[in-house]
Structures are given as C-alpha cells and as structure tokens.
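One chain of protein is taken out of this complex; the other chains stay put.
Now for chain A:
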Amino acid sequence: MKARLIHYGRLLLSSLILFIAVITVLFFLLELAPGDPIQTLVGDVPLSEAFRAQITAAYGLDKPVWERYVLYLGNVFTGNLGFSFGTNNEPVLDLILSRAGNTLALAVPAFLISTIGGIILGSIAARTRRRWLDGGISGGAVALFSVPNFWFGMLLIMVFSIWLGWFPTQGKSPYGQPGIGLEYLVLPVITMATSELAYKTRIMRSSMIESLGQDFVDTARSKGLSSSHVLWRHALPNALLPMVTVSGYSLGYILAGSVLVERVFGWPGMGLLFIDAINRQNNMVILGVVIVLTVVIILVNILTDVVYGLVDPRLRAQFSPQRTLPPEGRQDRQSDEVAA
C-alpha cells in the first residue's frame, strides 16, 4: 500500500509541475506574439493615446510581465481563467464550459466507438485464419490512419449530405433550436472516431498476436480448452493492457482533433471557439482552452495510470502487501473449474 501511495504522490507532483510548465510556456508565447490586442479589441478605427491607456489599464496590460504571470498563475489555480476580450467580457471559463458539452457530445461517442471497435476488429484480425480478412482489416486501418481526418469529414459531407441528402451538412441542430439533433451528430462522430479506430485496431492486433504467442496460452490450449475460451479468458485480458494506455492517450487526441472536425462541420464546440479566438487574437480564450484541455489530458493520464495499476497483475502483485497468487496461477484455477 505504501509503495502505491508513494507512486501516486510522485505522479501527482510531476503532473502538477507539467501543468505549470504548460501554462508558463503558453503565457510567454503569448507575450512574444506580435500584434496588438487592443487594436483588435477596438476594431479597425483610429485610437487616441488616452483611450488606449485607459483600455490598457482596464485590462491590467500596463503591469510588468512577471507580475501578470504570477497573477495569472494564481488565478488559474482558483479557476479564474480571465475574461474574454470582446464586447461582453464573458469570463473565459464560462465561455469554455458553455461549449464543452457540445464537444463532449462528439468526443465521448467517438471514444467509445473507436475503443470498442478497435478491440473487436484488432482481435478478429489477429485471430482469423482467413488471410484476406486480416489483410482487409489491417490494410483498412493503415489507409484510414493515413487519411487526413478533416478531409475524410469533407468526403462524408459530400457523399452523405450533399449527394445522398441523408444528413445535414453543418451545425448541431436546426437553425434557432437549442440542443443537439441526432442526425447532426452522425457524421462528425464517425469522422472523429475513424483515425482513432484505425490506430487502436493496429495496436490491438499486434498486442493480441503477441498475447496469443505467450506460454500461458499454449498451456491453456494444451489443457484442451476451447479456442474461444482461450481467446476471451486468457489471451484477451493480457492483450488489453496496452489498450488501457492507448485509450487514455486517445482521449487527448480526440479532443485536440475536435478543432479540425468542428471546423469541418461547423460544430459550435470548444474547437471552434479555439479557432475563433486564434483568428481574433483573443489571447485569454486561447490560453483558457489550452489550459482546460491540458487539465483534462493530465487527469485522464492519472486515471489511466490508476486503471493500469489495477488491471496489470504484475503491478498488482508488486503493490500488494502480501504476495498473492501469481496471475497465471489464478487464471488457470478459474479455467480448471470451467473445464471441469
């Protein structure tokens, strides 16, 4: 137990340092950026010195860099991500949270589809004796992985929305209506899921091939267990271990990819907010989106680590106070019962 506590303590500490490092880099990147946010704020009109000074003071831009940095860091940790430059000065966090739901509506289904689909397809490709099936799945995965995701989305729009007219081309619901229309959800989710699906299929396939070649699988086979039993109860749990890590990281990639997918489908989520902010030099919103994304990714990484520690028998054994049965022994006992 102690080993585990120390481990998680270290994990939290290094996550915290990583988080501060990300904020620091971003903040100073923004400082280096050319451009004049005040002019951007006011628009394309001449600006008197007095008015400029007034705005500068109002936004605290007259303070020295390090002071603003410390202030900002403190604010971030209290959940204050600053205010959007703009007409109504919305708090950045509110702005992001108002969009987060829309992004999650795409990201969560895409995550589930790609993970479950990847496990199934990868296992089939690794297990099948039909070479064409394995070739088809593997080849399809390479192909989908090489497709620019946003272009795939454009193709889907052209085929299924414009040509066949099955789905709407843009947006999340009919004009003026709140909420999310299911038929609006289909194409963006497919787009988001594909490249992750391809990646996870590849990983799962090689992981399953690896797992099927292990000694305990031979042992299980030689005991006369049915081959589907060997696959599902012996090979699969072992092959799933790398998938835990892959899935953890994939959520970050899905969220980052939402920038592109949301642009293709005009989906008003965090990604579109991010692009708008970049185009308008709305610095606080840019920082805010990246910070929220970083927090999510770091939390997911911690979660991944915890889950991995729970499912990997080797780590479980290492962490547990008294040594329990080795994992293979436990599995064999289970399977003996079934076999008997």
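The rule is short, and it goes like this: a contact is a pair of C-beta atoms (placed from the backbone, for glycine too) under 8 Å apart; a residue touches a chain by one contact, two chains touch by 3 or more; residues count from 1.
The rule is simple: contacts and distances are computed from a predicted model.
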Of "RNA polymerase subunit sigma", "ABC transporter permease", "histidine kinase" or "ATP-binding cassette domain-containing protein", the UniProt protein name belonging to the chain not shown is "ABC transporter permease"
Full-complex touch with the removed chain, picking from A:I203, A:L236 or A:M284, is A:I203
Note that chain A touches the absent chain at residues 3, 7, 10-11, 14, 18, 21-22, 25-26, 29-30, 32-35, 126, 129, 134, 142-143, 145-151, 154-155, 157-158, 162, 169, 199, 202-203, 205-207, 209-210, 212-213, 241-242, 245-246, 249, 252-253, 256-257, 259-260, 263-264, 274-275, 278-279, 286, 290, 293-294, 297-298, 301, 304-305, 308-309, 314-315, 318-319
